[in-house]
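Right, subunit A next:
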Amino acid sequence: MKIRRLLPHPFFSFSLLVVWLMLVNKVTPGNVLLGAILGIIVPMLTAPYWPGQPKIKKPVKVVEYVLIVLWDIVMANFEVAAIILFKRNKDIKSGWVCVPLEITAPEAITILAGTITMTPGTVSSMLSADGKSILVHYLHDDRAEAIRDGIKHRYERRLKEIFP
Partner candidate 1 sequence: MEMIVASAIGVLTAGGIYLILRLRAFPVILGMAMLSYAVNVFLFATGRLAINAPPILNKYADVSYSDPLPQALVLTAIVISFGMTAVLVMIALGAYLEADSDAIDMDDDAVGTAADDKGQGA
Partner candidate 2 sequence: MFSEIIISFFLVLAGFFGLVGSVGMIKLERTMQRLHAPTKATSLGVGGVLIASMLYFSLEKGHLSFHELLITLFLLLTAPVSAHFIAKTYIQAKMKPEDLPGSDGDFGWAIYDNPPTYLEED
Partner candidate 3 sequence: MNHWIIAPVILPALLAPILSYVMRHDIVLARWASMAGTIALAMIAIGLSLLAADGGTHVYYLGDWPAPFGIVLVLDQLSAVMILLTSVLALIVLWHAIATGWDNRGRHFHALFQFQLMGVCGAFLTGDAFNLFVFFEVLLIASYGLMIHGGGKVRLMAGLQYVVMNLAGSTLFLFALGTLYAATGTLNLADLAVKVRDLPLEEAALLRVAAVLLLIVFAIKAALFPVQFWLPGTYANAPAPVAALFAIMTKVGAYAIIRFYTLVFGPDVVATEGLIGSWLVPGAIVTLAVGAFGVLAAKRMMPLLSFAVVGSMGTLMLAVAAFTPEAIATALYYLVHSTFAAAALFLLADLAGSQRQDDRLVQQAPMVQNGLFAALFFAAAIGMAGMPPLSGFLGKLLVMDAVRDMDWMAAAWAAILIGSLITIVAFARAGSVVFWKATAQNPSEDTPNEWVPPETQEGTRASVMQVIPVATALTMLAVLAALAGPLATYFDGAAQQLFDVDHYVDAVLGASGETLK
């Protein structure tokens, strides 16, 4: 019980500890201790600004998702680079596509939008006023639907599992 109140979000506190260690860039007992303390205090200070912080269900899925995204980023970078460097402007067919969303957790939506943007070739440009769809701009493609389905299948599905 006490632990619960002290650590409402252990995953969060732990990641702060990691961030702290990143900052000091040196793993020593002192730093770990200090980091741990900060990992407890800072969330307390900032808790009011993050009401309804979601509980991460399946950390494994997170890792998987991250790896996939990283891979996509690398790959897509080359594609886009090719487009920018070798395609003549008039041949570049950019356009808009609306991706309807099923996930509702703001965190999930944000991560999805972020993923869309960071995987080059697409930029998540705007949400709808009710947050139920996301407006995506693609740099060059022939089939807008393909992009939409790719996004929904490859990313949103996984996010739904992480943020049920």
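Behind the choice of candidates: all candidates are chains of the complex that A comes from, given by their letters.
Here is the rule we go by: contacts are C-beta pairs under 8 Å (C-beta built on N, C-alpha and C of every residue); 3 or more make two chains touch, one makes a residue touch a chain; residues count from 1.
Because the structure is a prediction, the values reported are computed rather than measured.
S.K.: By the touch definition at the top, subunit A has one partner among 1, 2 or 3 in this complex. Which number?
M.R.: Among 1, 2 or 3, only candidate 2 touches subunit A here.
S.K.: Touching residues of subunit A toward candidate 2 in the complex: what are they?
M.R.: Going by the criterion above, the answer is residues 19, 22-27, 73-74, 77, 80-81, 84-85, 89, 92, 94, 96-98, 100-101, 110, 113-114, 116-118, 120-130, 132-133, 135, 137, 139.
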